[in-house]
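== subunit A ==
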Amino acid sequence: MNAVGLPSTFFTDPPEWRWLIIGYFFIGGLAGGCYFLAVLIDFFGGAVDRPLARLGYFVAFPAVVVSGLLLIVDLRRPDRFWHMLIQSDTGHPMLKPYSPMSLGSWALLLFGGFAFLSFLAALEDAGVLRWPRLAMFRPPHIVGRVIGILGGILAFFVAGYTGVLLAVTNRPIWSDTTLLGLNFLISAASTSAALLILLGHRRWYWRSSVAALERFDAMVLVLELIALVALIASLGSMARVWLNAWGALLVVGVFLLGIVIPLVLQWRPNLLGERWSAPAAAVLVLVGGFLLRVVVVLSSESLGVLG
Partner candidate 1 sequence: MYPRSMADSDCVMVMGSNMAECHPVAFRWPMEAKTKNGAKLIHVDPRFTRTSAMADIYAPIRAGSDIAFLGGIINYVIDDQRWSTDPFFKTWLVHYSNAATIISGEYKDTEDNDGVFSGLMEYKGGVEDWPYNGFVGEYDSRSWQYARTRMGDQGRVAATAQSGEVTTTRSGTQADTAKAPDGPPYDALVKSLLKPPPERDESLQNPRCVFQIVKRHFARYTPEMVERVTGCPKDTMLKVARTLLENSGPERTCSFAYAVAWTQHTNGPQIIGCAALLQILLGNFGRPGAGIMALRGHASIQGSTDVPTLYHSIHGYMPAPSGLKKHDTLREYLAIETLPTGYWANTPKFVISYLKSMYGPAATKDNQFGWDWHPKILGDHSHLPMFVAMADGKVKGMLLVGQNPATSLNAKLERAGMRKLEWLVVKDNWLHESATFWKNAPEVKHGDIKVQDIKTEIFFFPSSQVAETEGTFTNTQRMLQTHFKAAEAPGDCRTDVWFTYQLGRRLKKLYAESQEPRDEGFKNLVFDYEHDDARERERGEPDAMKLLKEINGYYSDDPGRHVATFGDLKDDGSTTCASWIYCGVFPAPGQNRAASRQPDPPDQRGAQLNWGYAWPGNRRIIYNRASADLQGRPWSERKKWVWWDEAQQKWVGYDVPDFTPTKPPSAKPKPGATGMDALGGGQPFILKPDGVAWLFVPTGLVDGPLPAHYEPAESPIQNPFYKQQASPVLKYWKRDDNALAAIGDTRFPYVITTYRLTEHYLAGAMSRWNPWLTELQPELFIELSPELAEEKGIRNLDWVRISTPRSQIRAKALVTRRLRPFTIDGKTIHHVGMPWHWGWEGVVTGDVVNELTSLVGDPNVTIHEGKAFVCNVEKVAGARNGVV
Partner candidate 2 sequence: MAEPLGFFTDTTVCIGCKACEVACKEWNQLPSSHGGAPTLSGDSYDNTRQLDGLHWRHVKFVEQFSPDRADGRWLLMSDVCKHCVRAGCMEVCPTGAIMRTEFDTVVIQSDVCNGCRDCIAACPFGVIGINPVSNTAQKCTLCYDRLRAGMEPACSKACPTDSINFGTIADLKKMAAARVGQLHERGEQRAYLYGADEKMLGGLNSFFLLVDKPEVYGLPPDPKMPSRNLTPSSLWSTLGAVVIGLMGIFSFRNRGATARRLEEDDVERRRTA
């Protein structure tokens, strides 16, 4: 073993965060992203966009439930998941503002609550629940506005803190950049937009809303492209560790499939035919977003010297 010259982060152990965590990062990102998109639409869109926002809420709540479950199942002691929220010995709340995971647990819980209320309102809106008072949980009702603002902020948090969580460690790649949170957040936005596009594009009367979303997505993808380049740049010489299959996956899967091709498809929808290019682009964005997390998580997991 000749470890001389290796950066300090190589002397740490991988936490074995694998597929469940990747799944959590991805679905959690969608939960947050869909929610904040829905809130943005509710606040700034027209009445015609409300069904699309409703779709966002429909996605956000189940997604946050699923992601929470993934997180719990990934614990080596799932029976003690609540220790993250309540001190097991004193019963007091357990909160460490400087620990992303601690803060994230609370954020997830609270966000889950808001997402649930919005979800109820959305159900009412869709006519599934016939209890008009539930409409108050959604803007324009004042309660709904408060929920939207708080939930939306939490949604941004949930979508982005996972990257910060990875950064606040000592693992190679993760802690060698401060841009993972940013990248995950942007990716949450782009994948969420893509998901909503995918779910919404077949309904003709949503067309204009979806079109706005597509424009949004295009902007975000450009941003994502920049952020990704910045991420690699910020890794500096550490980026060398991606000179392998993971790097290839990053370039092909995330860059090309996940960003560049969708952008091209938006720019030149005729390439695949009007009918297919939007969903195809959306699927690719989703795949790219997923692969981004796969590459980031697993490429670091496989690194290190035995210590």
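If you want to know what made the cut, all candidates are chains of the complex that A comes from, given by their letters.
Just so it is clear, a contact is a pair of C-beta atoms (placed from the backbone, for glycine too) under 8 Å apart; a residue touches a chain by one contact, two chains touch by 3 or more; residues count from 1.
In this text, all values refer to a predicted model and were calculated from it rather than measured experimentally.
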Touching candidate for subunit A, same complex, options 1 or 2: 2
Complex contact set, residues of subunit A against candidate 2: 1-6, 8-17, 36-37, 40-41, 44-49, 74-81, 83-84, 87-89, 94, 96, 98-102, 104-105, 156, 160-161, 163-171, 174-175, 178-182, 185-186, 189, 204-205, 207-209, 211-213, 215-216, 219-220, 223, 227, 304-307
